[in-house]
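A single protein chain has been omitted; all remaining protein chains appear in their positions.
Presenting chain A:
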Amino acid sequence: MTEPPDPVTLAVLDNRLRAIVEEMGEAMLRTSYSQILNSSRDFSIALCDAQCRLVAQADHIPVHVGAMPWAAKAVAAAFPAPREGDTYLLNDPYHGGSHLPDLTILIPVFADGALRFWSVVRAHQSDIGGATHGGYNPGATEIWQEGLRIPPIRLGEGGALRDDLIRMLATNTRIPRDFTGDLMAMIGAARLGEQRLRPLLAKYGAAGMEAAVGAILDLSEAHARRILATWPDGSWTGEAFLDDDGFGREDIAIRARVTKRGESLTVDLSDSDPQATGFVNSSYPNMRSAVAMAFAFLLDPDLAKNDGAFRPLEVIAKEGTVVWAREGAPVTMCTSHCSNEIVEAIIRALQHAVPDRAMGGWGRRFRVAITGQDARRPGRRFVWHLFHARPGGGGSARGDGWSTAGEWHSAGGLKFGSVEMAEARFPLLFERHEFLPGSAGDGEHRGGLGGELSLLVESDGPCRANTAGDGARHGAAGICGGQDGAPHHYVLRREDGTERVLRTKEVGIEVRPGDRVMVRAGGGGGWGDPARRDPASRARDAQEGLV
């Protein structure tokens, strides 16, 4: 082993590694083709070392935090001797991926003839084949119905790519151009990481970098342990429920036992319900990532997101439960559900141990996609995805929750588009899009409000709609005595005034011109006893028309 680096070199390298992932993220944003990437930023960037330890990760979508090492490990297991110039790809949730729509590119970075780092880019594809457009198939009972499975493969070597292989993959998706464009952007961003690491390896030496990375991880571990040391010891349980699996099984429980001893935290999810028939199951890497996400939310925001910071966290789970499905089960919904329920169960377990750190529940995801014809653009099919009328965030010791800021897994990181732009480009009229008064969970600090949407469909002929999501039965959890936020309530109101409640997992719903999709999104969970709410805050809520 080399000498540990001096504190200045350490600080410079720590900054440099974080700046590299940030720069890779900017490159991804600039070059990706599909809307889901360049607008919604549904991608993540990481650097892992030769031991597949997470060294640095950019702050994009929290649901991917800590997930990337599993991808690196899967590649390392499948290809024990990677070579310089190789490019690897995977998406299979049973081989290092989270769910099929997320592709992961991994590029090995070499110095002195040995593997030193993995440059990793993960991004959500707008389509990955399978039975339904966009990968969310509530009818799937096995993963093969969800899309194309890609275990770790070598997509190219010697700096070149296998065009035939890329064509084969693209051919299996509905929008090959998006697929190929986004894949190229991912590879470009991963190569940028390699280009930026090389001069560092040359300047500080491979051994010097290894020592620095070791020291950075150790410092982050010490940081996390210092925070945990201030928490009381004990063991607590918390649970959260999925509405259903889309096949009639309701109230599926995710149960967390969280034990804090000294400077360590153990999360045991073994008592969670058995795996489900539909796509709400979690893959193993996604479950690990969801636990890491809860951990990151509860500790300090400035804690580094790396292997060291997560060392004090031990995770126990049982294969065959909803949080860790056996190979073959469908899992596409898992980055939102049951990720959100895993986070919420852990935070509920810890609410009384660290009330100042716990926060009320954030909302659930309930997607709607509508496809049909627009009279203004004959011959072109439109596909519109609902990102508006978002749920609210949870209250906390520091204040009320954020309104319409979204779900646990995105936490204010996903943007909804302009109403005006949607109306200009789709046969839709947004009659109302406002905060939904009364949707927030009450508390000393209440949750944020969910959104309300009245959407008039003005298509040329009938459309089809699919839904995918959860949270129409269970609202975001109240914490520390706060009340739950209202659950989602989506209704299809026919032109003749008749109404039909939309369930969270439906395909092929007929929507006719003149029909309205009426969304009442759930609010965030409250924090603390509502009786302790400051009367001035109540008066203000009344004045602002929020209750």
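Here, a contact is a pair of C-beta atoms (placed from the backbone, for glycine too) under 8 Å apart; a residue touches a chain by one contact, two chains touch by 3 or more; residues count from 1.
Heads up, the rule we're going with is that contacts and distances are computed from a predicted model.
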item: From "YhaN AAA domain-containing protein", "ABC transporter ATP-binding protein", "Hydantoinase/oxoprolinase family protein" or "Ribose ABC transport system, permease protein RbsC", the hidden chain's UniProt protein name; value: "Hydantoinase/oxoprolinase family protein"
item: From A:H223, A:R311 or A:R348, residue that would touch the chain that is not displayed; value: A:H223
item: Touch criterion as defined above, residue of A:M184, A:A207 or A:V491 at the omitted chain; value: A:M184
item: Listed residues A:R198, A:H352, A:R425 or A:R512, member touching the removed chain; value: A:R425
item: Absent-chain interface as seen on chain A, which is shown; value: 6-8, 10-12, 14-16, 19, 22-23, 26-27, 29-31, 33, 35, 38-39, 59-60, 62, 177, 181, 184, 188, 192, 216, 219-220, 222-223, 296-297, 300-305, 357, 359, 362, 374, 376-377, 387, 390, 393-394, 396-406, 411-421, 423-425, 429-435, 448, 451, 454, 543-546
